[in-house]
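With one protein chain withheld, the remaining protein chains of the complex are depicted in position.
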Amino acid sequence: MTLPLGDLVAIIPELIVATVACLVLVLDPITPPSRTHWLAWLSVASLVACFGITVSRMDATVTAFSDLMILDPYAGYWKLLLYVVTALTILLSLAYLRVERIHLGEYYGLILLSLAGMMIMVSAADLLVIYLGTELMSLSLYVLAGFKRFEVRSLEASAKYFVLGSFSSGILLYGISLLFGVAGSTRLSAIAAAVGTHGLDDPALLFAMILLVVGFGFKIAVVPFHMWTPDVYEGSPTSVTAFMAVASKAASFAAFLRVFLEGLGGLREKWYALFLVICVATLILGNVVAIVQTNIKRMLAYSSIAHAGYALIGVVVAGQAAADNETRALGLSSVMLYLAMYAFMTFGAFAVVALLRKGGLEGEEIEDFTGLAKRQPLAALLMLVFMVSLAGIPPTAGFIGKLYVFMAAVNAGLTWLAVVAVLLTAVSAYYYLRVVMVMYMREPDPSAGLVSRLTTSPALTLVLASAFAGVILLGLFPDPLVSITTSAVLPFK
Amino acid sequence: MVPVFFSYFSLVSILAGVLTVALPNPVHCGLALLTLLLHVAGLFLLLNAEFLFVIQIIVYAGAIVVLYLFVLMLLNLKTDERVLHHRYAVILVAAAAICGGLLLMALRSPFQGAKGHAPVEAVLQDGGSYAIGITIFNEYLLQFEIVGVFLLGAIIGAIVLAKTPTAVDVEPE
Partner (left out) sequence: MYDLLVILIPVFPLLAVLINGLAGHRYSHHVAYRLACGSVGLSFLCSVAVFATTLRTGITREVVAYTWIFGGDLVVNLAFLIDPLTCVMLLVVTGVGLLIHLYSIGYMHGEEGFTRFFTYMNLFMVSMLLLVMGNNYLVLFIGWEGVGLCSYLLIGYYYDRVSAAKAATKAFVMNRIGDAGFLLAIFLVFVNFGTLDYTEVFARAGELSTATATAIALCLLIGAVGKSAQVPLYTWLPDAMEGPTPVSALIHAATMVTAGVYMIVRNHAIFDMAPVAMTTVAWVGGITALFAATIGLVQNDIKRVLAYSTVSQLGYMFLACGIGAYTAAIFHLMTHAFFKALLFLAAGSVIHALSGEQDIRKMGGLKARIPMTHALFLVGTLAIAGIFPLAGFWSKDEIMAHAFTHGHYALYAMAVLGALLTSFYMFRLTYLTFYGQSRVEPHVAGHIHESPGIMIKPLLVLAVLSVIGGFPGVPPEEGWFHHFLDPVTVGVLSGAAHQGATHPIVLLMVVATVIALAGWGLAHFLYSARPEAASQWAARAPAAYRTLFNKYYIDEAYDAAFVEPAKRVGRIWDWFDRTVIDGLVRGVGGMTQGGSALSTWMEKYIIYGSINVLGYANHLTARSWRRLQTGMVHHYAAIIVAGLFILLHLILLW
């Protein structure tokens, strides 16, 4: 069989990313060690090219490979977000890897492979393809988590992530196979049709749905499938943690929304309740446990769990059976908006953590930030902005994101949920501001030898500036993003 | 005859599965796993899936179990003290009961089953392997390619994690 050219054209960005990944892997051994950063810049260049291609196709909806892949504005939106985050990760890694003395060219190759998996996830319209994309993404992340090979914590994180990730993949695959049994196909459209004919009470369908909830719940790290998050986030190299916390979560949300809205949209009544419970549990647990953390990476891990909870509010709204299409579309677009906002502020926070050094080791305890405002005023200011944004204080991006999500909830008549979420936002101020407090309201302790220095490089400046600009600009000018998300959710109306 | 064989293969598979995780000696576990895989292969045969049957034996029973056994022998693992308590038995029985219940519940559903898209004549004339080939390279081409990329990632990952740290890694900045 010959491949239709049109199909290949449709997946050019995926092809570019996969090809450059291979290219980086091949070039790595023949590149002199002093030149390895060229590989990073090559990767970034390929992402820029992909960005351009995806932007130029944003308005069209194309299907390829007999409906296995779909390129719609929804997928385009997520891809753009993923490109940006991946590019930021690579640039952050440029500085971070040097300090951590990780000199493996495979790093960039694996990041790109992971990105390829994410891109497949967001534009797949078939459960099997989504599953393979998820696996490609996760596999690369398992390896990346263990990249600090001299640190026990890193290896441990890698192993834990791998074992639990495989376990959750197994559950996901079991769900997919049951759906295949019911529908006779893994296409989302076929599954939607089968849901239509089987009705709401088909036990295999319900069981499969729950298995999918568990499988995706693990990837987006919601309660009670969140247990791995703090351990893995804490142990992984910080640049990888940032990538995981932002890109992998965004891609998983994208695939998960498509599966549940398009494939299992007919079961809305059933999964609505599940997500409501998960959402509330996630919000409460994430925010409350974050209060007592002393390690900033663990704190940010719980914060990312809590943020997944906020995003889930939008999913709950999108699944409300009683609501009209308009309301549900608002819920969906609020999720998309929220994750974009979340991406910038979380990435920024991790970037600052990544570059804070204490002696030769990484400064990871919140106490290590003591008096940072005196030692590194600029880094402290950036961290302040990211923390303020995470706490949802205007006029930062975090506020706009929360505003939209809560607005969607109130609009759908879920005022009580908004009340709970708003109250927990008040709680979250406590732990975010503790970081600000130690930075601004404590004297640096000279005796403890906390001579912290911020490793600076042009790439790093670019990363911090982009994250900062993202947080501030999306806060002040959210209009373009709002209109993109609004048009991107049209297919799900 | 099919029900008899089916019962035999299924029961032995379950038993072998339990033994795989329960036996104290790692090598015994490996052998139990082998038994499990062979009996699952038998189930494939009952379903007229000759190709899968062969692959199951060659890849899993052949390559993977042998690999496991090699690793076990190289590491010379000891059977060490394990902590046991019968409180766990209750949990285990409960879990098994719930799982069984779930399965029964799921099976009550009217499955449509996949009939496949290869023409019946082709399967009859050229055999299941041929039909699978046609299907993989037509309908599942994209998935096949993605699996290719996936395996590449897996190989690289294994190398990265296994590679002896080089001098560059430990050298100061």
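For clarity, chains are labelled A and B in written order, and residue numbers in each chain start from 1.
Everything that follows uses one rule, which is that a contact is a pair of C-beta atoms (placed from the backbone, for glycine too) under 8 Å apart; a residue touches a chain by one contact, two chains touch by 3 or more.
Since this is a predicted model, take the numbers as computed values, not measurements.
One of B:V18, B:L45 or B:I64 touches the chain omitted from the figure, and that residue is B:V18.
Of the residues in chain A, those that touch the hidden partner chain are 152, 155-156, 159-160, 163-164, 167-168, 171, 206-207, 210-211, 213-214, 217-218, 223-225, 227-228, 230-231, 270, 273-274, 277-278, 285, 288-293, 330, 333, 388, 393-395, 399-400, 406-407, 410-411, 415, 418-419, 422-423, 425-427, 429-430, 433-434, 437, 440-443, 476, 478-479, 482-483, 485-486.
By our rule, only the chains that are shown with their structure count from here on.
Between the CA-based centres of chain A and chain B the separation comes to 31 Å, rounded to the whole angstrom.
Chain A meets chain B in the complex at residues 1, 3, 18, 22, 25, 33, 65-66, 68-69, 98-99, 101-104, 106, 109-110, 113, 116-117, 120, 128-129, 132-133, 135-136, 139-140, 142-143, 146-147, 149-150, 158, 178, 180-185, 194, 198, 202-205, 207-208.
By the touch rule above, chain B contacts chain A in their complex via residues 102, 105-115, 137-143, 146-147, 149-150, 152-154, 156-157, 159-161, 165-166, 168-173.
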